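Have a look at this one.
With one protein chain held back, the other chains of the complex are shown just where they sit.
Labels run A and B following the written order; every chain starts at residue 1.
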Amino acid sequence: MNELVSAVPWLGKRNPMAARWLIIILAIAAPMIAWQFGKSWVRILDFALLYMMLALGLNLVVGFAGLLDLGYIAFYAVGAYTFAFLASPHFDIHMPFWLVLPLGAAFAALAGIMLGFPVLRLRGDYLAIVTLGFGEIIRIFMLNLNYPINITNGPQGINMIDPIILFGWDLSRNLQITETFSINSLFLYYYFFLLCVAGSILFIQRLQISRVGRAWAAMRDDELAAKAIGINTRNMKLLAFSLGATFGGVAGALFGAFQGFVSPESFSLMESIAVLTMVVFGGMGNIAGAIVGAFVLALLPEILRDVAVPLQQTLFGTVILDPEVLRMLLLSLAMILMMLLRPSGMIPARARYAHPENMKREGAQ
Amino acid sequence: METLIQQLINGLVIGSVYALIALGYTMVYGILGLINFAHGDVLMVGALTALQTMMFLMGVAPGMSPIYMLTIALMVAIPVCMTLGFLMERLAYRRLRNAPRLAPLITAIGMSFLLQTVAMIIWGRNYHTFPQLISTTPLEPIPGVFITPVQIVIILASAAIMVGLTLLVTRTKIGRAMRATAENHRVASLMGVDTNAVIAFTFVVGAALAAVAGVMFASNYGIAHYGMGFMPGLKAFTAAVLGGIGNLGGAMLGGITLGLVESFGAGYIEHLTFGFLNSSYQDIFAFIILGLVLIFKPTGLLGERVSDRA
Partner (left out) sequence: MITLLEARNVGKRFGGLQALTDVSLTIRKGEVYGLIGPNGAGKTTFFNVLTGAYTPDGGEFVFNGSELPAGKPHKIVGRGIARTFQNIRLFRDLTALENVMAGHHIRTKAGVWGILTWNRFTREEERLTTQRAYELLDYVGIGRFADVVSKNLSYGDQRRLEIARALATEPQLLALDEPAAGMNATETAQLKLLIEQIRHDGITVMLIEHDVKLVMGLCDRVAVLDFGKKIAEDVPTVVQKNEAVIAAYLGGGKHAH
């Protein structure tokens, strides 16, 4: 949180308290601002929040522990499909949200551990490829497990997934306040997701400034030295990997419920790379970086989509670069340019690993 | 029995292509310790450039013999890819030679995507038919076993190229320089080897191989599209690791082996899994093999050779 605050241009360093309030106010007001531009923008914000969760999770794996996972989206898929299996007409099971969400997270964590166990001892580039392979394997299974028995419904995916119902409150329905005034479901989802993201930030921040966070930082910096001071690097890697997977799983479950529909298309390598780009672009290894990276790279393609299509129509009479292509172009350039020009990312804040309140010496100096 | 031979042939064909691509991967990894993610996409650029050339030729000289067309297409595609390889190295990878380990890898990924995106812009998303200028009418040398002329050409050409490359690396001065640089950059440069030039040369040669592989691939299957390089690239990397990364012989062995495994696997998987998995799962083999090799024998079948970048 502190890094995010200090990253606010101009205000961040001068008046951190004010910057903090600014962020909070913006976070709360964002959907209302977006609403002015059209309902779909609030929906885009909702997805941006999900991407933030993914980026936070991947940041744990790549940024904190230094493990390049190119198949991260597989955990997202596990979470989403678990939700789809357990809360939709597909198998006709409709378990309640508060049960399915933890189950989705648990399965994703399990997948993380199963994958991590054999694979985490590999060195950097091999790890990257193997995890990429894993992501692809999951996708291929999702795509083909509709024959001979239909488990995943193949390329068509599973739809009509139950929405999120909290304490009897159905988030997919507008909330009627008075006779004439109701809060749109997109807003409801936004605030719920905002809460989830805030919770995630708290979670990860605590982990960062703790013996676990220090162990990860040590491991990332110099694995041999980390072992030499007694850190069990294998377990630490597994921990990072499975926690990261859990985040992916939770985000996936939320995604399934929100979109109401899951299909293998949403879980391609492209998506893994997109999340990685967000982490890299924002700044690997710090929370603020993941947030900013996710926000910018989730929103920018949508803004471009809105702007670029009519712009090209007027300039060229036809659309040369369609929005999908623009998104890919943006992401790939972002990744390459960041690595070449500014490898520490947009927010190169140095993460801290000790609690400020402990940092007064007790007793005589 | 016939099916066995058929699968053998299919495996050899695709294996040869994988071997050519794997050579590019393994050479770059041996010298730089970098997995050039974008290598598979160079293959794609080669195929699509060749396609473009052929379309052009068919437009202006419809009567030209297919062999000429193919040759000219290759003569255009290969230099284009070589330039691409050179530029990638010069503009992106060279800067990152001393960067922390994740940076070159991430850049390579970005590069791969960039190439695919640009290809999508130029050639669109559609699957294009690739003119199969060498005949695809199957011959039946042994009853029940079919092989097409395209496949014969692929196998022979790949073999010739592999022999040529081996001679290049073992018998020529530049080949010696490549091997020296692959062993130890600093010492090689102290011995008077221009390591930058050698590295550039390695990329360029690898790119040329990829271009040829791309044309072969497209000729065999008759299709070309922007994403065609991704899977073969990944599989070829698997092949390189399987054979022993950095090891040229390993890349060739790995490529052929992978092709055979894929071919036989696709043929028998339904039997093996009682109908649960079918041949659409074919792509998984490569990944599973990769995982198994890396876990149980990470140095590969013939042993790895990576440089000591002291």
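Note that in this section contacts are C-beta pairs under 8 Å (C-beta built on N, C-alpha and C of every residue); 3 or more make two chains touch, one makes a residue touch a chain.
On a predicted model such as this, the values are computed, not experimentally measured, just so you know.
Although it is not drawn here, the omitted chain touches the following shown chains in the complete assembly: A. For the options A:19, A:105, A:231 or A:347, the residue in contact with the chain missing from this view is A:231. Considering A:39, A:123 or A:350, the position touching the chain not shown turns out to be A:350 (whole complex). Across the interface with the omitted chain, chain A contributes residues 203, 206-207, 210-212, 214-215, 217-218, 221-222, 224-233, 239, 243, 350, 353-355, 358-359, 361-362, 365.
Keep this in mind: only the chains that are shown with their structure count from here on.
The residues of chain A lying in touch with chain B in their complex are 62, 66, 68, 70, 118-119, 122, 124-126, 128-130, 132-134, 136-137, 140-141, 143-144, 147-148, 269-270, 273, 276-277, 280, 284, 320-321, 325, 328-329, 331-336, 339-340, 343.
Within the complex formed with chain A, the residues of chain B that make contact are 33-35, 92, 95-96, 99-103, 105-107, 109-114, 116-118, 120-121, 230, 234, 237-238, 241, 275-278, 280-281, 283-284, 286-288, 290-291, 294-295, 298.
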